[in-house]
Structure formats: C-alpha cells, structure tokens
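A single protein chain has been removed from this complex, and every other one stays in its place.
Note that the chains take the letters A and B in the order they are written out, and that residue 1 is the start of every chain.
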Amino acid sequence: MAEAREPDVSANDPLSARAETLARIRSANRASISDARTLSAEEAWRKIPRNYRDAGLLTESDRIELFTERLREYGAGVYSSQPAQVAGTIAEILQKRNKQTMLLSSDVDPNWLPQTGARFVSDNELSYAEMEACDGVLTGCTVAIAITGTLGLCHPSPLGRRALTLLPDYHLCVVDSAVILETVPEGIRAIEPHRTQPITLISGPSATADIEMTRIQGVHGPRVLDVVIVA
Amino acid sequence: MRIALFVTCYNDTLFPEVGIAVVRVLERLGHTIDFPYAQTCCGQMHYNTGYLPEALPLVRRFVDIFRDSEVVCVPSSSCVGMMREHYEKIALASGDKTLQSDVSALLPRVYEFTELLVHRLGIEDVGAVYPHRVTYHASCHSLRNLHLGDVPIRLLRNVRDLELIPMEATDLCCGFGGTFSIKNADVSGAMLEEKLQYVQKTQAEVCTACDNSCLMHIGGALHRQRAKMRTEHIATILGSDSISPATRKDAY
Partner (left out) sequence: MTPTSEREHQPLDFPSAALPLLHDAQMRGNVRHATGVIQGKRFRVVGEMPDWQLLREAGRQIRAHSLDYLDFYLEQFEQRCTAAGGHVHWARDAAEANRIVLQLAQNPTGRVIKIKSMTTEETGLNHALEAAGIQPIETDLAELIVQLGHDKPSHIVVPALHKNRHQVRELFVRAMNLPHLGDRPEDLAEAARVYLRQQFLSTPVAISGANFLIAETGGVCIVESEGNGRMCLTLPRKLISVAGIDKIIPRFRDLEVMLQLLPRSATGERMNPYNSVWTGVHPGDGPQEFHVVLLDNRRTEVLRDPEARETLHCIRCGACQNACPVYRQTGGHAYGSVYAGPIGAILTPQLALMKRGQSLPYASTLCGACYEVCPVKINIPEVLIHLRGRVVTGRPRSLRALHPEAIIMRSMQWMFLSETRFRLAQQFGRIAQRPWIRRSGWIERLPSILGGWTRTRDLRPLPPQSFREWFQARPRSAIESASKSPPQVSPESSEVPHG
C-alpha cells in the first residue's frame, strides 16, 4: 500500500474496507518483518516455546485441597461429599441457605436431588423472568482448575443455556473430583474439545473492585456461589 | 589489573570526588588506573531525548577510546545501562560493521563500579570506614537495566561503623529521568516529593546510590528544604577510611 494518498473513507463500500485493511497489513508486514515469513502459520505457531508448567504435580487430595482453598479465597462456600451422599449434602446446603426453588442445568445427575425440601425446575424453555424468579441454580461442572479455583462450564451441552447460571442470585455447583485439574493449561486443554461451544469459566462469585478498590461480592451475576466437591 | 576509568561527563564536571574515590578504592586494592583524557560523554542524553544520529559520534568516540582496555569501570549505572541497552542497536543503525563488532567486543568488559568490585574482582569488603547512618536508593537503571540486586547493599554492609537503614519503596523512581526533569518539571517535582518522604522517613544522615543523577535530584531537594540529610555517591562512601573521608565535606 503506497503512502501516497489516503483514501476517502466516507465514500467506500464494505468490500474495499476489507481488501484495503488486508493490503495495508501485508504491506506493513513486508516492510517491517526482517526475516520474511518462510514458515506457514501452523509451523511458526508450533515453534512458540511452551516450556511453562502444563502438568500438575500434586496428588489428588492435595489438588482438592488447593482447589478448596482457592475457592474459599474468592468467598465461595465449599463442601465435600461422597458419590452416594450428594443428595444429602445438597439438601443440607439448600436448607441452610433457605433456597426453595432451584433451577436445574441439564448436566445434573438425578441422584443428586434430595427428595424433600426444595423444588427443582428444569429449563423447559423458561423465560428469563421465570429464571430470575428462582432462588438459585444447581449445576454440574465440565472441568475445574485447582490453581485458580475455576469452574469450567460448557453450554448448551452438557450444561444447558448460559442464562441459567447468570440470572438467579445463587449458584450451587457440584464438582466431581475427577474433573479437577491442577494447572490452567491442563484445564484449557480439557475444554478444548468444546472450543466452538459457548464456554464460561467461573472463578468465585461475581465481584467488583471499582469503588476504592474494595472488593465487593456479587454485582450482576450470582452473589453467592457454593461448590460441592464429590470425591 | 589495569582498569580504565570512564568517569562520565557529569561526574567529571560536577562530582569529581566520585572519580577520586574510585581511584582511591581501586588503587588501594592494588590495581592501576588509566584515565584516557579524550573521554567525554557516553551519548545517553542525546539518545534518550530522541537524537540518535547525534549520539552516534559519541558512541564511536567512547568505543575508540576504550577499545583496547582490559576492563572499563564506570561509576554510574545509567551510563552503563545506556551502553548495554542501546550501543548495539545504535551501531547496527549506523550500518558500520567495524563499530558493531567493536561494540560487541567491548561491552562485556564494561562494568559499573560496584559490579566491578563484587562480580569481577570478587570483593565485598573494600576496607572502608564510614561512621554514619546511611540509606540506599536503588536507582532505576541499577535495578532494572543492570540488575545489580543487592550488590551495593553487600558492599555497604561491610563498611565499618556504617549503620545501614533500609528505605521503604527504595525502588521508587525519584523522578529525575534526564531531560524529563526539565521538560516535565512539575511532575518530576511531584515524584521527587513522594520519594523524599521515604528518604526522610529513614532519618539517615546520608542517602546513597550508584547514580549521581538521582542523587543530584534528591540532594537538590534536601538542600532546598534545608534537611539534615545529604547525598553521597556509593563510591565516596567506599573510598572513605578512618583518616580521610572521601566526601566533599565542605559542600554542605
């Protein structure tokens, strides 16, 4: 692209904006990359050094402990349970939190649901108002990252719509210890097969520090997050 | 060892006691000091202000003068930083192949004064005596360009009768920044004001550093406020012994 005259952008058609931008990029890169691109993008990408930590070092119990500690630092409630006792644990938590109506995401195992206490509502094309009217949402978790206390949720499969974990004020998440990985690279690679789906990574309840750098829990997303770790 | 001294233009002109102290310390350690009189300036001011072409002849001059020196000692980390960070780039921009190879060959032999003592000569105790309360300002270039770390602190700890007082935010920039202190005099003054709070909080008698540029800045404000503290380049502290302080005492 010659430096000569700037084009009159006001009289353009969209196609030329695309062509012109790409041409400007190519010309700029030709002018400023000293070693011309001899490799394909793929080959060059593979040459990027990735000698950072991408494997966990901890035992399973230490990994769970780290995950627990990190979640608590974000202000999340953490409970441990066993496969056969999940329903009981959930019943206890819901009673303690006084939650009557809970939305269900589609990855919830029916065995997790207590028989008494709260009412559970599946997402049968609920309106946003109906979702909002629920006290909270109960979900599973596709992948979890211990070092950052992160819950990885993939939508719509297996979890359901994204709005489920957004509109209610309370999120109760059941995490199978088998999906807890130690490092961020392990977590991202485990989510990678879902990469074209909507993905939400949640690390603690929503928060802001916009006013005087004071951390406040709960702005627009769920204000309270509880996590049940099933080991 | 024959050590060539590049005293730097502003030490030469404004702070001769620094060069004198360097000579004293190194000779005391049994070394011979060369001072090539042709030396002037490393070109930092020109380069940092945006005058690369004007800096080039100064770079060339420095390289010509010190090309054959075994070791070059520079009592200023910002000048050494200038050389290490930019000389190769300037040489490359000049297109002069000889200059490029000269620069690459010379740079590994250029040392900041405290670095020379600790890293090249392996000495942490120079036998100095300095009966004062001293605090240390970690100048930006000593810290982030030269990565001196605790090298100056180790030297100071071994000075007899010296009480080293740690400074909070020792690595906070004093706001000098060469022409910055002129072009952005008000912001520079505000930065200095904050730095000074930490400096004075130590209640030391002397604030030291590896750069006289920062010390000129801090010292200028201390003097303006008629503070009880003064500034002293680390070389003059290391050059002091029981019979003769190396500092320019009458200046205060």
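Worth pointing out:
Convention: a contact is a pair of C-beta atoms (placed from the backbone, for glycine too) under 8 Å apart; a residue touches a chain by one contact, two chains touch by 3 or more.
This structure is a prediction, so every number in the text was calculated from the model and none was measured.
The chain not displayed touches subunit B at residues 7, 9, 11-21, 23-24, 27-33, 35, 37-41, 45-52, 54, 57-58, 61, 85-86, 140-141, 143-145, 172-173, 175-194, 216-217, 219-221, 223-224, 239, 243-244, 246, 248, 250-251.
For subunit A, the residues touching the absent chain in the complete assembly are 6-10, 12, 14, 17-18, 20-22, 24-29, 31-34, 37, 41, 44-45, 48-54, 70, 74, 128-129, 132, 145, 147-150, 155-156, 161-163, 166, 184-185, 187-189, 192, 195-214, 216, 218-222.
In this section, only the chains that are shown with their structure count from here on.
Note: centroid distance subunit A to subunit B, computed from Cα atoms, is 51 Å.
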